[in-house]
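The structure that follows is given in the form of structure tokens.
The complex appears here minus one protein chain, its other protein chains still in place.
And now, chain A:
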Amino acid sequence: MSKRSVADLKIGERAIIRSFNDQLMSLKLLEMGCLPGAEVCLHCKAPLGDPICLNVSGYCLSMRRSEAATILIDN
């Protein structure tokens, strides 16, 4: 079973954060409210599909696709 990450979400799709695969990046993401168990929703993408904008814990957070790929989600 391949693990999906936030980078694989389609616009409007929701998912629950399960874990992170990059420790240093996870410190920054945790502080911004991307917590295991929290729901995220891909709100929109910049032109060229990168960076992306997520709705998480009640606000809008933008990050690069490479950073989103470190957030693993439940299938």
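Methods note: a residue touches a chain if its C-beta (ideal position, glycine included) is under 8 Å from a C-beta of that chain, and two chains touch if they have at least 3 such contacts; residues count from 1.
By definition in this document, contacts and distances are computed from a predicted model.
The complex appears with one chain absent; UniProt names that chain "Ferrous iron transport protein B" among the candidates "Anti-sigma-W factor RsiW", "Cyclic nucleotide-binding domain-containing protein", "Response regulator" or "Ferrous iron transport protein B". Taking the whole complex into account, chain A touches the unshown chain at residues 23-33, 35-36, 43-48, 50-51, 53, 55, 57-64, 67.
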